[in-house]
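Starting off with a structure, shown below.
What you see is the complex with one protein chain gone and the rest in place.
Now for chain A:
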Amino acid sequence: MKNNLLSLLTCAAVLAFSSCSKSSKDDVQTTDATLETKVITDFTSVVANPDYTDLQAKASLLNTAVTTLVATPTDANLLAAQTAWKNTRAPWEACEGFLFGPVEDFNYDPTMDSWPVDKNELDAILASNNALGVTDVNALQDTQKGFHAIEYIIFGLGGTQKAANITAREKIYLTSLTQSLYNTATQLQNSWSASGGNYTKQVTTAGSGSTVFASRKDLFIALVGSMADICNEVSTSKMQTPLVAQDSLQDESAFSHNSIADFKNNITGIYNAYMCTYNGATGTGLNQLVAAKNAALDLKLRTQMQAAIASFSTITTTYEKAIYTNQSQVKAVQAAINTLHDSLDGDLTTFVNTNIKD
């Protein structure tokens, strides 16, 4: 009797188990589709488009600041241009948290942000009779234009530039460089906007008409993959290369000493994409999708993102100095980013593959 009861109990349990899992699956799937679509739509309207629009606006301000500097080369105007450059870096580095789509397809990334600067070439061009107009600059190799060429001129080696030292040729070059940067930022912004290339639609129609993303899963894999990639790039490339070489000239933004801000904004970009937030605006994020099914994973990811972002504050000097004097802090930051990378590349990717059905 007891044995019979046991088998009965077992059967009941199994039945309950399977029926439960079945019905909940069906229910969740309808909810999921709605939630997934909302997350995707909000990603475009709260994070991606506003970030690109911000980048375009800041690039415009940089262009204006450089025009002022060229007309009136005072150190105050130089400082204003330097600040405008850093302000433009912020939305750019943040959008690198989700590096897929037109920014790659149309090479806007290498056009704006190739590194390192080819200083020999830059000096040769300045010494030549190249007209240095915007079209001339556009035709140059990517290592001779974009953020870091501008940085080289307005900050100078070691960040020691003085307004009075900027030559007439450098002023012409600089003017075209910032105009070119603004033009590319504008193209990038347009590529996502509804009135332009409308890549936004390719994203929001993932799995329902998009020619880029055959399923919503593909879109989420692209998003999560990009988030993991930038972790890898910051930790094992941007931070590691100058650290092992013990050479601060190998830092990404060595002239402006903006490297730490760059790194931090890259990781912040991941946080923005995950939480669906930009400049104070918020929406329904990927975090809610994760939390609905796996609260522990969501907590882990958020904790690791916040820990990685916060870890930068332990480096109390410039990255150019820190690679010599604060190596343990640098390594701790790398470790925090690596931990996040492994969770994104592992847990979150598995989560997407398992839970996002179509």
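Here is the rule we use: contacts are C-beta pairs under 8 Å (C-beta built on N, C-alpha and C of every residue); 3 or more make two chains touch, one makes a residue touch a chain; residues count from 1.
Note that in this section contacts and distances are computed from a predicted model.
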Report the protein name recorded by UniProt for the chain absent from the figure; options are "Aspartyl/glutamyl-tRNA(Asn/Gln) amidotransferase subunit B", "Cytochrome c domain-containing protein", "Sugar ABC transporter permease" or "Stage 0 sporulation protein KD". "Cytochrome c domain-containing protein"
With respect to the chain omitted from the figure, which of A:Val70, A:Met112 or A:Ile125 is a touching residue? A:Ile125
Where the complex has a chain not shown, which of A:Gln187, A:Thr204, A:Ser226 or A:Gln304 is the residue touching it? A:Ser226
Residue of A:Thr34, A:Thr74 or A:Asn107 in touch with the missing chain, whole complex considered: A:Asn107
List every residue of chain A that touches the chain not included in the displayed model. 6, 9-10, 13-14, 17-18, 100-101, 104-105, 107, 110-111, 114-121, 124-125, 128, 141-143, 212-214, 218, 221-222, 225-226, 229, 232-233, 236-237, 241, 245, 247, 249-250, 353
